[in-house]
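Missing here is one protein chain; the remaining ones are kept as they sit in the complex.
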Amino acid sequence: MCVAVPGKITEIIGSIANVDFHGNTVRVQLGLVQATVGDYVLVHAGCAIEVMKSGQAEELLTLFDELDAIMAPEKNDAN
Amino acid sequence: MQIDQVLHALKTYEGPEIRIMEVCGTHTVAIMQGGLRSLLSDRITLVSGPGCPVCVTACAYIDRCIALAMTPGVKLYSFGDMMKIKGSTKSLSEAKASGAQVSFVYSPFDVLTAAEKEPDTMHVFAAVGFETTVPIYALLLQQAAEKGLKNIQLLTAIKTILPALETILSGTENDGTEKPIHGFIAPGHVSAIIGKNAYLDLARRYHRPFTVAGFSPEHIVAAVYQLLQQINSGRADVTNLYTGVVAENGNAKAQKAMSEVFEPGDALWRGIGTITNSSLYLNRTYAAYDAGSQNLGDEPSESALCRCRDVILGNIHPIDCPLFGTACTPAHAQGACMVSGEGACGIWYRFSPKKPGKDR
Partner (left out) sequence: MQGIFREVFYLYKVKGIAINMATITMAHGSGGSESAQLIEELFLKHIGNDLLNEKGDAAFLPGGGRLAFSTDSFVVDPVFFPGGDIGKLAVCGTVNDLLCTGATPRWLSAGFILEEGLPLADLEKIIISMKMAASEAGVIIACADTKVIEGKGGIYINTSGIGTLDTVDIRPSGGKPGDAVIVSGHLGDHHACILSQRMGIQNNIQSDCGLLTQILSAMRTENIVVHAMRDITRGGLATVLNELCASSDVFCEVAETAIPTSAVLRSFCDILGLDPLYMANEGKMLLFVGGADEKTALAALHNTNVGKNAVCIGYLKDNKATAPYSARVSIKTRLGGSRPLDALTGEGLPRIC
């Protein structure tokens, strides 16, 4: 239920964006997010559902830093 | 931490046996594709939950889709996932071969475009999914209403994730025959919509940890590791490994769209039964866009040997069901889990039709 992938907005016309995924361009609805040209958006079924802080590759790089941060007891998210 | 350290820790773990459930069909696929179970110690079991909205969909829903697609003046559209699911007699693909007007699309918004181009046809979308997809349906109908389009409808079979999680958790609490689930990998993209904090209440009341994870193998092993630490130290926090996508309270704009178009209602989950308030239906304002989504529940009679309920609730693996791979295959599915390639049994079958020696 969760096939979604990040892409970069290259153009916005009204509430629709052209989003680039490593050379694939998809027309994407922007009605569920606030985004501008150059933003990375997570796209599910032709619709942006979230603005991402960075692309997928960058996000993976920070994954284990985040794991470290979670594992450190003083920084644990409390209930 | 590095990935190697995490993998080493998971492979060499010798602590108490733990069972971790992932509830998203996409996580199930990622775990199988990555061969992740082979990287874990025998004492860690990954269990697939009811995260396949397609296979928990009632037979009667597929039958209604086919009936609509066979109606003159109506065109039905669906995601690819739905095309091969059998209703009481046939699937949408088979119906298409018999003349039904059905096609699969990448986005529900393709249907909006079609409706504008062909005003004399009613265009119906088979609207299944969890919270990841629901806001898209909401946005679609809001746009349809703005444009004054009257020839577009949804036939909905929406499921929401928290009531299903509660059913699983309360089942393991109340009925001692079911094996416990010690922690949950929360679905990354559902969580993008509903937010990380959506799991706080369940975590607190049932004292179970949840970790929100993305879909790369790295994410999943990191999540398993994180849950392992929590479980063995008796913690029950909700943590987030997918902060690039999942915010504390999710996507407010998407939630607002959902609440403006849908309202909660009960739903029949094929293989589990009715779960209260586990679905969303079009509200009164948008009732004209409903192609008849209510009262589409039924319980098809399944073989007495079918163990779907135990598979969906995580008590057994698909290969533990006596019918798996023999009497029950995707071509002749006995129960919900094998019905689609995205149900737990369907996924296991896709990756290993025969009962493997070492796979768990």
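Going in written order, the chains are labelled A and B, and every chain counts its residues from 1.
Assume contacts are C-beta pairs under 8 Å (C-beta built on N, C-alpha and C of every residue); 3 or more make two chains touch, one makes a residue touch a chain.
Quick caveat, the model's predicted, so the values are computed rather than measured.
Trainee: Can you tell me which of B:15, B:35, B:292 or B:322 touches the chain that was removed from the display?
Mentor: B:35
Trainee: Which one, B:79, B:184, B:262 or B:286, makes contact with the chain that was left out?
Mentor: Checking the options B:79, B:184, B:262 or B:286, the one contacting the hidden chain is B:79.
Trainee: List the residues of chain A that touch the chain left out of this view.
Mentor: 1-3, 5, 21-27, 43-45
Trainee: What chain B residues would touch the chain not displayed?
Mentor: 3, 7, 25-26, 29, 32-39, 52-54, 79-81, 83-84, 93, 104-106, 110, 129, 132-133, 217-218, 221, 330, 340-342, 349-354, 356-359
Simple rule for what comes next: only the chains that are shown with their structure count from here on.
Trainee: Using mean CA coordinates as chain centres, what's the gap between chain A and chain B in Å?
Mentor: Between these chains, centre-to-centre, one finds 21 Å.
Trainee: Within their complex, state which residues of chain A touch chain B.
Mentor: 1-4, 29, 31-34, 42, 44-47, 49-50, 52-54, 59-60, 62-64, 66-68, 70-71, 76-79
Trainee: Under the touch definition given earlier, write down the residues of chain B that touch chain A in their complex.
Mentor: Per the stated touch rule, the residues are 1-3, 6, 24-27, 51-53, 79, 106-110, 129-130, 132-133, 135-136, 139, 142-143, 187-190, 192-193, 200, 203-204, 214-216, 218-219, 222, 225-226, 229, 235-241, 243-247, 251, 253-254, 257.
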